[in-house]
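One protein chain omitted, others in place.
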Amino acid sequence: MVMDAHIPEGPIATKWDNHKFDVKLVNPANKRRFTIIVVGSGLGGASAAASLAELGYRVELHTFHDSPRRAHSIAAQGGINAAKNYHNDGDSVYRLFYDTVKGGDYRAREANVYRLAQVSVDIIDQCVAQGVPFAREYGGLLDNRSFGGAQVSRTFYARGQTGQQLLLGAYQALANQIHLGNVELHHRSEMLDLVTKDGKAVGIVARNLMTGAVTSHSAHAVVLATGGYGNVFFLSTNAKASNVTAIWRAYKKGAYMANPCYTQIHPTCIPASDEFQSKLTLMSESLRNDGRIWVPTDAMDTRSPDQIPDEDRDYFLERRYPAFGNLVPRDVASRAAKREVDAGRGVGPLKNGVYLDFADAINRLGRHVIEERYGNLFQMYERITGEDPYVVPMRIYPAVHYTMGGLWVDYDLMSNVPGLYVLGEANFSDHGANRLGASALMQGLADGYFVLPATIGNYLAPQLGEQPVPTDDAVFIEAQQGVEAMTQQLLGVNGTRSVDYFHRELGKIMWDNCGMARSRESLEKAIGEIATLREEFWNDVRVLGEGDTFNQSLEKAGRVADFLEFGELLCRDALHREESCGGHFRVEHQTEDGEALRDDEHFAYVAAWEFTGDHANPGLHKEQLEFEYVHLAQRSYK
Amino acid sequence: MTKVDEAPKARLEKPAHPVPKEARTRPFIVEFYGSAIAKKWLMAITGIMLMGFVFAHMVGNLKVYLGADDLNHYGEWLREMGEPIFPRTVLLWIMRIGLIGAFAVHIVSAAQLTRMNRKARPDKYESPRDYAAANFASRTMRWTGVIVGLFVIFHLLDLTWGATGADWTRGEVYENLVASFQRVPVAIVYILANIALGIHLYHGGWSMFQSLGWNNRKFNDWRRLFAIGFAAIIVVGNVSIPLLVVTGVVD
Partner (left out) sequence: MKVTLTVWRQAGPAAQGRFETYELDEVSEDMSFLELFDVLNERLIAKGEEPVAFDHDCREGICGSCSMMIDGRPHGPELGTATCQLHMRKFADGAKITVEPWRAGAFPLVRDLVVDRSAFDRIVESGGYITAPTGSAPDGNLILIPKAVADSAMDAAACIGCGACVAACPNSAANLFTAAKVMHLNLLPQGQPERWERVTNMVDTMEQFFGSCTNHGECEAACPKEISIDFIALMNRDYIKAQFKQRRLASQRG
């Protein structure tokens, strides 16, 4: 089936305005007659819940955290892009649009990206009005920096805690609406199933994590803003609880999963130190503005880094990409580092990193300047590794960071299941095969503040007067029984191995075979191994305790069970995509000098996978991507 | 252990929409006093009044070193203070009433806040705490406060009403003082009580700036120095008198 994204007609610059005029509206007085469930309280979920409630809709918000403010958006460090052109350096909506499509390696939907660039300017205004303490110039104006390879300064930031400040802004707007009674907050409440009736999304089943109570919640529409699935690799920069469960269970209820193989590997993370490593910590990409990346030329070089003279160092990014140097996009920088480590030139006790060296910058600018720019990051590095980066170069290595794939959505952010909307990292829409730095925050807030509130009326307006499906309807009872059965099943295996064991094993399979470099052979191997591991999980997992209490093992078990299924789909998608693009690198498809080689003729489409049963292969649907404005070209950062 | 029937969850439910303070019907002062921050503010204000009293009291009493005539003359002046507009002792009584009021507010607020704080942690830590900032003075405010309060009563009985058994004659301040302090146990009580007062002032003299919101990074470091200096002056001045009397330097 060919997917229709319902992209409005007209020139790209006027599509969004035209569409806003065309969508059906719900009369202000009637909005309170609609209930909307929002799952997730990160940038997308919190901003959507707050904005929908401000419009007058009744909103029910579910978060599995103890407070909405703890969603993982909080950990974003670098900044948020907006095409304000405050720096007079030639930025524009069109340039941000162009950079995003190009950075995404031409696998994003043009109309969505253009809209994202358009509303980016409104996001900054909105956040300032909410009191987000963005960095300021001495004259009191907003400060910007260039970020992640962009050649203009369009990134707004709040120290190294931009994600935290933006999330607190959205959370505060949400708190206001909770206070006014427009949003009903369910904290420590995890969505465990999507409920559909006659093909439409009508509610969810959720488990109260404190009491174990499983309850049904009914609404006119369901919004998923549940983040990405990077933890399928076990080690990633995601928070420990980040998971695929909400979108995976929606997938099993009929929503299509799009482009799951697009996973972003972030080049500047602290390498793993031992086998107990539970997660990887990101060091902001902004470090690459002043740090130089190198490895010793001789793999056997055992001298300490400060003893290695320049002629024995290989500044491999500067050598291979003279124009962009250390500032090449994330996927390019990551693969280059992997190549060095694979060749045995890695540094550190486990030889699993490359140096990020600030010695030159410190000599040039003075220690105090570096301290002012990166002080908190250097401190964080020192805490984790016990090494002082002012003296010893940092060691960094790529790690899974962001996932561009997610549930398929149309221009209105509605999935193929009517009434089911998907926002932020949980959808697939705006970043193509690779996301540019400082664009995740932009997308989450664009979706929640500006896109969904404008488009959801189109679905709701015709339903005026209809009551939500009652929670004692057969569809809810069945879904609830399914959830309870799965809980019992997990508790009943009573095997010998912990949930974490399976998660680690899955992560190893995924990272080794479906990480930064993928091949037909490795992917086929991974698919086989995942199936075996999944079987082992259901025969040998040990989940202690009961279902009706606070039980973290049980929570984890459900999530890992889903990862064990989802990982296979990710590999299948990677296997079918016979090209390299952005965060998906197939060793069979590369240029002579080892760069990603796209196949626009055959793969300029979105792969949307349909669930066809537990033991059946998923069905593939395609959304052809048209590039009317940004012309397809090989990315070059030389 | 949290008792089940206390149902701590219930306390976390969303409070009903708070009524804006302006719209509440209770009198302003009751509404104001209802808040812990306002109580602390009042404690700081009354603390300053009491500090002023303690300081003046000490300066006055140091006249003991100038001899009986000077001290007794000062005692008489206190009663005559404000004449002729106030009749004899009236201004003194106004000040005394003000002081009693300040004491009352200071003590009642402290008691109520203590109660609030006890309730705020029904289950104590089961392992020993390792304090990083709280010091001996800050953690013993309640006890040094109680000691000073009891001492004030003793002091009044001793030298204002002559009820502790020493030779006492109204108006003969110097003679009364020397007679009382020559008793070793009484001198020790005075010395210990003033040390407790010093400890109380060490924290209170700094803490009041926080409670009043007098905060400016330019002079924040001086707040601690002020508290140390003030407490030291009071302790040295007040302790010297019983010490020198009991050791026979003053008689």
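Per-chain residue numbering starts at 1, and chain names A and B are given in the order in which the chains are listed.
We take it that contacts are C-beta pairs under 8 Å (C-beta built on N, C-alpha and C of every residue); 3 or more make two chains touch, one makes a residue touch a chain.
Because the structure is a prediction, the values reported are computed rather than measured.
A.B. asks: Return the single residue from A:N112, A:Q126 or A:Q264 that touches the missing chain.
C.D. replies: A:Q126
A.B. asks: Among B:V30, B:V59, B:I100 or B:M116, single out the residue that touches the unshown chain.
C.D. replies: B:M116
A.B. asks: Of B:I85, B:A132 or B:I153, which residue touches the hidden chain?
C.D. replies: Spelled out, the listed residue whose C-beta touches the missing chain is B:A132.
A.B. asks: For the chain not shown, which residue from A:H6, A:K24, A:H179 or A:R319 touches it across the whole complex?
C.D. replies: Considering all chains, including the one not shown, the answer is A:H179.
A.B. asks: Spell out, residue by residue, where the missing chain touches chain A.
C.D. replies: Considering the whole complex, chain A reaches the absent chain at 47, 50-51, 54, 65-70, 72, 74-75, 84, 86, 122, 124-131, 133-142, 158-159, 161, 164-165, 168, 171-173, 175-176, 178-179, 185, 187, 210, 237, 239-241, 273-274, 276-279, 281-282, 380, 383-386, 449-450, 453, 496, 498, 500-501, 542, 544-545, 549-550, 552-553.
A.B. asks: Given the full complex, what residues of chain B touch the hidden partner chain?
C.D. replies: These residues touch the chain not displayed: 1-2, 4, 8-9, 11-12, 14-15, 18, 20-22, 28, 31-32, 35-41, 113, 116-117, 119-135, 138-139, 141, 203, 206-207, 209-215, 217, 220.
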